[in-house]
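Let me begin by handing over the structure; questions about it come next.
Here the complex is missing a single protein chain, while all its other protein chains stay put.
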Amino acid sequence: MTLRILLGALPLAIFLAAAGFFLWGLDPERDPSEIPSALIGNPAPDFELGPIPGSQTPGLSRADLAGEGPVLVNVFASWCVPCRAEHGVLTELADEGVRLVGIDYKDKPEDALAYLAELGNPYERIGADLSGRVGIEWGISGVPETFVLDREGRVVYRHVGPIMAPEVERRIRPALERAAR
Amino acid sequence: MRRLATRSFAALVLAALLLPALLLPALLLSGGACAVLPGERLDDPVLEARARDISAEIRCVVCQNESIDSSGAGIAQDMRVLIRERLSAGDSDAQVKDFLVARYGDYVLLRPPFASYTLLLWLGPVLVLLLGGLGAALYLRGGRGAGAGAGPLSAEERGRLARLSGAGDDAAPRE
Partner (left out) sequence: MSPELGHFALILALVVALVQGSLPLLGAARGRPGWMAVGEPAAVAQFACVLIAFLVLIQAYLVSDFTVLNVVENSHSTKPLLYKITGAWGNHEGSMVLWVLILALFGAAVALFGRNLPPSLRARVLSVQAWISLGFLSFTLLTSNPFERVFPPPADGQDLNPLLQDPGLAFHPPMLYTGYVGFSIVFAFAVAALLEGRVDAAWARWVRPWTLAAWVFLTGGIALGSWWAYYELGWGGWWFWDPVENVSFMPWLLGTALLHSAIVVEKRDALKAWTILLAILTFSLSLIGTFVVRSGLLTSVHSFAVDPTRGLYILLLLAIAIGGSLLLFAIRAPAMKGGGLFAPVSREGGLVLNNLLLGTATATVLIGTLYPLFLEALGGERVSVGPPFFNLTFVPLMMPLVLVMGAGLLLPWKRADLAGLLGRLKVAIALAVVGALAALWLYDGTPVLAVLWVGLAVWLAAGTLTEWAERVHLFRAPAADSWRRARQLPRSAYGATFAHLGLAIALAGMIGASTGKQEAVELLRPGETLSLAGYDYRLEGVERTRGPNWVANTATFAVSRDGRPVATLRPERRLYLVTNRDTTEAAIHTTGLVDLYAVIGEPSESESGAWIVRIYHEPLVPWMWAGALVMMLGGLLSLSDRRLRVGAPRRAARDGALAQPAE
């Protein structure tokens, strides 16, 4: 009889457990399509990119990332609308003295040059990833994406999507502080 | 007689459990196919077939639940090209997958690895089957099981069955 009672209550117990998970999953802060980067805590991938053809800004490789304290690696493209939105915020950060480098992802050089001429160039270095191959090395799933690296060139934080003012305070600055330690 | 029946049932259950287990490694259902573009293909049909098989098990990271093999997204195409590059360079299938996992995590694998955190995923179904099978076996053996009562139908039972199943004619009472 005890067994029967236990068995009778089993479905309810399983459902309640599942309902708990459902409740957790409804947290508005949670974005099921946001995937943590596999690079967190690891050194940046090995890559070497030339400059955007026709640009004065030098290209970017892994060697450029380590040594000088925290750095923001921003993956952008002229065809990406949210990139325009975050451009001003990134420029402000660079003006404050944050080191900012860029990877121009699958772009036509002339479009990229026009984009930078129009909005200004806050990047210290820009690597032109014409084929998108280096984007895969970084494990990106879209543009824009931004990585925060510490002085040893290890990835501390990855941000998917545009960085707007609230994200700077909530995510980017704390990550930069961690990277500076 | 009763023992024989129980044993043959046990054999049936056992077969039901073992058959899939024996066949686990080489499964059919070749995913599908398609967004591959003419320019991407490798000339070596063996390498190309391997590339297709790998692609079918790699998730397109910008799509929802689609493999890169069936996705038309740009990054899916880049990954297909990458897989073919690595295979041409002599990588094994496992090396190609490890390369992608190192960059995108387990998330890119549509077939999750067998690891401590996926133990319940892979063994869950087996566990349910075993526990359910145990429950069914206990039920069949227990009080109501193949006890002495399981002889031929009694006349009363047969009559009831006939009325319920109405074998062929409309024996069921209607108003």
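When the chains are written out, they are named A and B in that same order, and each has its own residue count from 1.
Following the convention adopted for this analysis, contacts are C-beta pairs under 8 Å (C-beta built on N, C-alpha and C of every residue); 3 or more make two chains touch, one makes a residue touch a chain.
None of these values were measured; they are calculated from a predicted model.
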What shown chains does the left-out chain touch? A, B
In terms of residues, what is the contact footprint of the unshown chain on chain A? 1, 4-5, 7-9, 11-12, 15-16, 18-19, 21-28, 32-33, 35-36
Interface residues of chain B (partner: the chain not displayed): 2, 5-6, 8-9, 12-13, 15-17, 19-21, 23-24, 26-39, 41, 56-57, 59, 63-67, 70, 105-112, 117-118, 120-122, 124-125, 128-129, 132-133, 136, 139-140, 144-147, 149-150, 152-153, 157, 159-161, 163-170, 172-175
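By definition in this document, only the chains that are shown with their structure count from here on.
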Quick one: chain A and chain B, Cα centre-to-centre, how many Å? 36
Complex contact set, residues of chain B against chain A: 61-62, 64, 74-75, 78-79, 82, 101-105, 107
Residue positions on chain A within touch of chain B in the complex are 33, 35-39, 45, 106, 131-133, 135-142
